[in-house]
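Sharing a structure here in structure tokens format.
Only a single protein chain was left out; the remaining protein chains are all shown in position.
Moving on, here comes chain A:
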């Protein structure tokens, strides 16, 4: 911490004001975000149907986890779909977004227009993206089959519908990635590239040896944002078929326990903890990346 950043002695009244300024928002955030997160962990070791009040909670140890892992037919497909979602988003839209950012990071006629078109899908909700792509994917009346002369049931066939949905999700995600990388490229010192050019590097070498290493911090942020986005995926699947028939996701299995057929709170919480465990590693990576940068600056 810099010297002038040191705390100034606070008068009594000011101390109360500071406590309130900090306390009320923190209390709300902790009460509605972190307490439920901890409660998920606690409840995951119990059985509770929610009807008989808090007194009806039974401690069952790791039974929920054992049951989920061994004989819950929807769990492994859902986990697998989440991982496919994650890998797909990391490889295709992220790579394509980086390519677009590199192409657009120069003085280019219509450059701003291209950018706007490419990130336009960003402002749409994933639920709306679902509706819009439904029109594209319809077997008889859809744009895709008519253009390509195919008769594929893109959203109804459980072998391919996940990928069809991922194309729609990627359509929305690539523009976001492009924006983040563009911001990173703009912040880059142009002298670096000039120096590489003077040393006789071609643009390919410059990209791999100079640009990409400089973009490393932002790449990590993009990757984490992408992973979180993949783990949160919900709306588009829910809109299309409520997350069934090849589109099962962990998020869907969790909410099925509150808005779906069964109200098994311990069970839903155990599923939530699995999701939490997967995301925690990435969240920590993000924090380390971001706050290490803060320390340095």
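Odds and ends about this structure:
The criterion applied here is as follows: a residue touches a chain if its C-beta (ideal position, glycine included) is under 8 Å from a C-beta of that chain, and two chains touch if they have at least 3 such contacts; residues count from 1.
Quick note on the criterion: contacts and distances are computed from a predicted model.
A single chain of the complex does not appear, and UniProt lists its protein name as "Multiple sugar transport system permease protein", one of "Probable membrane transporter protein", "Transmembrane protein", "Adenine DNA glycosylase" or "Multiple sugar transport system permease protein".
For the options A:45, A:75 or A:133, the residue in contact with the chain missing from this view is A:133. Note on the undisplayed chain: of the listed residues A:125, A:205 or A:245, the one touching it is A:125. The set of chain A residues touching the chain not shown comprises 1, 4-8, 10, 13-14, 17-18, 21-22, 24-26, 28-37, 39-40, 43, 50, 100, 103-104, 108-110, 114, 116-128, 131-136, 138, 140-143, 146, 168, 171, 175-176, 179-180, 182-184, 187, 218, 221-222, 224, 228, 231-232, 234-235, 238-239, 250-251, 254-255, 257-259, 265, 268-269, 272-273, 275-276, 279, 282-283, 286-287, 290-291, 293-294, 297.
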